[in-house]
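Just below is one structure, and these are the notes that go with it.
Just one protein chain is left out here, and the rest sit where they should.
Letters are used for the chains, namely A and B, taken in the order the chains are written, and counting of residues starts over at 1 for each.
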Amino acid sequence: MQIDKGKITAVQFMFSVACYMQASSLLTAFFVGITKQDSWIVVILAFLVCLPFLFIFISIMRNFPDKNLIQINTLVFGPVVGNIISAMYIWYFLTLTSLNLRDLSDFVHQTIMPKTPSIVIMFLFLLVCAWAVRFGIGVVTRYNTLFSIIQIVILALAVVFTANLIDFQNFLPMFDQPAMEYVHGTHVVSTIPFGEVVVFLMITPNIKLPPKKISKFFLWGFVIGGIVLVVVILRDTAVLGNVLGLFSLPSFETQRMASLMEALSRLEIMFASVLIILLFAKVTFLYYVTVLSLAQIFKFETFKPFILSIGALAIVYAFILYSSSMQHVESGTNATPILWTLFEFVLPMLTLLIAKMRKLPQTEEVV
Amino acid sequence: MKKNFTTSVNRIISVILCLSITLLTTGCWDSKEIDTISIVTGIGIDTSQNPDEINLTAQIGKTQPSGGALQQDSAGGDNDSFLVMEATSKGILSAFESMNTKNSRTPFLQHNQVIIFGKEQAEKGVQSYIDVFLRYYQMRMEVWFLVADSKAKDILTVKTQPEKNSAISLSEILRDETNISESLRINLKDFVSRLIEPTSSAIAPIVSVQKGIDTTFLAVDGMAIFKKDKMVGQLTSKQIDGYIWTMGRIKEIPLEISLDPGYGNMQAFNIKCSMKPIIQKDGVISVSLQIRGQMVLDEIKGFDSMNLNEIVPLLQRAANEKVHQDIMNCLSEAQRLNSDIFGFGTAFHRNYPKEWKSLKNKWDQLFPKLKINTDIKLEIINPGKIGASLNMEDKK
Partner (left out) sequence: MFIKFLVKKITFLFKQNQTPPIETQSAEKKTKGLSDKLKDNIDSLKLIFGDSGDLKIHEILFGKNLELSGALIFIDGLVDSKTITESIIKPLILNKNIGDGMEIENMSMDIIKKTILCSGDMSEIKDQTQMIEGCLAGETVFLLDGFKEALLISTKGWEKRNVTEPQTELVVRGPREGFTEDFRTNTALLRRRIKSPDFKMEQMKIGRKSLTDVCIAYIDKVAQPRIIEMVKKRLEKLEVDSILDSGYIEEYIEDAPFSVFPTVGYSEKPDVIAGKLLEGRVAIIVDGSPFVLTAPYLFIESFQTSEDYCIRPLYASVTRMLRLMAYFISIFTVPIYIALTTFHQELIPTTLLFTFANASEGTPFPSFIEALIMVFSFEILREAGLRLPRPVGQAISIVGALIMGDAAVAAGLVGAPMVIAVAFTAVAGFVIPVQIDSVSILRFILMVFSAALGGFGIAIGLLGILVHLASLKSFGVDYFGTVIPSQDLQDSFVRMPLWSMSGRPKDIAYIDKKRRKTFIPSTRRSNDHQET
């Protein structure tokens, strides 16, 4: 049973993946504190580490072209274990939604509106998200192409505007940190922005393309997202140098430095607006996925009744997740990556293995 | 049909109600009308009698009402474009807060152009007062960092021309690349970046008030040298030239050569400098500096009995010698103060990350003995609009 019958094109899917990852460029503070000027190496390493897992996701998609993650879980692990795993995934999706919501409100709070209470920011933001979610996958992913391209253009502009501040000496010395730091950093990057693409397993049935061709688009989306992240890190490092690690929002500080003559200075608004737009895309998608999987697990015919309740839950959850943004960064660097590994790498791998062992998709076809 | 209509109307009304309630009952925490803020353009920090406190000077841009509405004259004198407020307190923000009681408007720091430390305060240490400039959300990293030759307050109270507001005029001076070399423009990021590096020493330009014919103006001449966060000495303008050459971020620089037979003025351009730290096999460290560039002859005086072909090599050699001398002067001053203002330590760190681990702890002993090998080649490629000088032709 497919709840949302909307279809999206392959290109939309590709840019949704890219957009999703681009939205994470805010979270660089999690690992620049660990690996400093070598963070870009860590991003590339994480990218390479994630590639095999990406192929695991892709082969899951191929094996179950008309099933989303929740349905696959029930099919592969049986109804009891499958539902437990699905419930865990729902918690994971909800947590991601709340985390990103919290990120947005912290960002707005720290940079442009220090006195406005977070609840207002979150409430209004989630209201718009909820409105988009109501209309299903078509509206949720509709603008991702546009957003993704806008972000790339703004990024390119920002690189141009900061060109006079770039000092390539700032990348030296390379590989100066202890090896464990690189492992740690790679782990953080591979789980926090990169591995999160596991959420796209929820929309496999909505892609208007034979699943065999999906791999190309998934990969390209992933590559675009990865490149953007690398460029952001490279720019921040080149501009800020050793000050990079001091800030909780290095990209924002970099943008504040950018100027092209005096008249075109103070361009952080570009960054801020692009970030809000991208986070909108990301939160909306996660919100949608949460609501959809909940409707799926309870076998509802529509996900609409869940929207507002999940929204309220997400806001409350966002408040109780962390007491401060320091704690957020702390757990982002140390605790979350380990937990996320389960959802992003271990479970998909297990799913694929068991599915292969039980030769599941074939039996399904016979039935 | 009818049911649809009523539900959609209900829905729209509920959305409108929801939005208007959130917007109207909650909005406007951060809204600050433009005429309720005082735009701070410069911050000066001086010592006060109490060693624990500082004396903060804030220069606030004053707005002139346009149109017919007349405004009462406010403190600070007639027709000034700015007013200056002072407060003494333990921290910078607390000083601003104590100013608030005297000012009807809240200070707005996002447009702050300069941070000026008084000389005395700079000598006492700046680090404890820099934190706020990084942490507080209204502070920006591109603000210029300066040291006053006496008190910061004097700099911020002076009236300048044509820019009436001294802080803005100072930032204009610093922004314009023809006025000042890039390596002398220190913004907060550069300063902090030097400060958190364990070996290198920060520098900051020194600004002083000077009397002109009928106006006063601000001049940036001299550099303050910091050791850790304390100012320990300063470079003279000659030594600054040496510093500029060493740091290598120059596009154009005038060179003035006085020799026995005459005087020459040249403009050096197209300059390429490369600084390379070297660790020899026996562990001796040195820095090699390669400078390549071209010069245009702009002015000569004297050289009576010589023709141009003789003058050019003479000036060229003298120019190279002079650059070398400047660099050495600057280095010896830095070495005397044991302040690695050139960032040589960082350069060693970047190029020899392995060896650096042992060098790092001995850097204070190594730096005063560090040798610079210069390899300077500046060539005159263009004698200017005329060939021979007027008096030279007379001789022929």
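As a working rule, a residue touches a chain if its C-beta (ideal position, glycine included) is under 8 Å from a C-beta of that chain, and two chains touch if they have at least 3 such contacts.
Being a predicted model, the structure only gives us computed values, none of them experimental.
Chemist: Which one, B:61, B:205, B:222 or B:242, makes contact with the chain that was left out?
Modeler: Once the missing chain is taken into account, the touching residue is B:61.
Chemist: Of B:41, B:59, B:200 or B:329, which residue touches the hidden chain?
Modeler: Considering the complete complex, B:41 is the one touching the chain left out.
Chemist: For the chain left out of this view, which of A:124, A:219 or A:308 touches it?
Modeler: A:124
Chemist: On subunit B, what residues meet the omitted chain?
Modeler: Per the touch rule, subunit B residues meeting the hidden chain are 8-9, 12, 23-24, 26-28, 30-35, 37, 39, 41, 61, 63-71, 108, 110-111, 113, 138, 140, 168.
Chemist: In the full complex, which residues of subunit A touch the absent chain?
Modeler: 9, 11, 108, 112-113, 116, 120-121, 124-125, 128, 131-132, 134-135, 138-139, 142-143, 145-146, 149, 262-263, 265-266, 268-269, 272-273, 276-277, 280
Rule of thumb we're sticking to: only the chains that are shown with their structure count from here on.
Chemist: Can you list the subunit A residues touching subunit B in their complex?
Modeler: Per the stated touch rule, the residues are 110-117, 120, 123-124, 127, 169, 172-176, 240-243, 246-247, 253, 256-257, 259, 262, 265.
Chemist: Which of the residues in subunit B come into contact with subunit A in the complex?
Modeler: Its residues touching subunit A are 18-19, 22, 26-27, 29-30, 134, 137, 140-142, 175, 189, 192-193, 196-197, 349-351, 353, 356.
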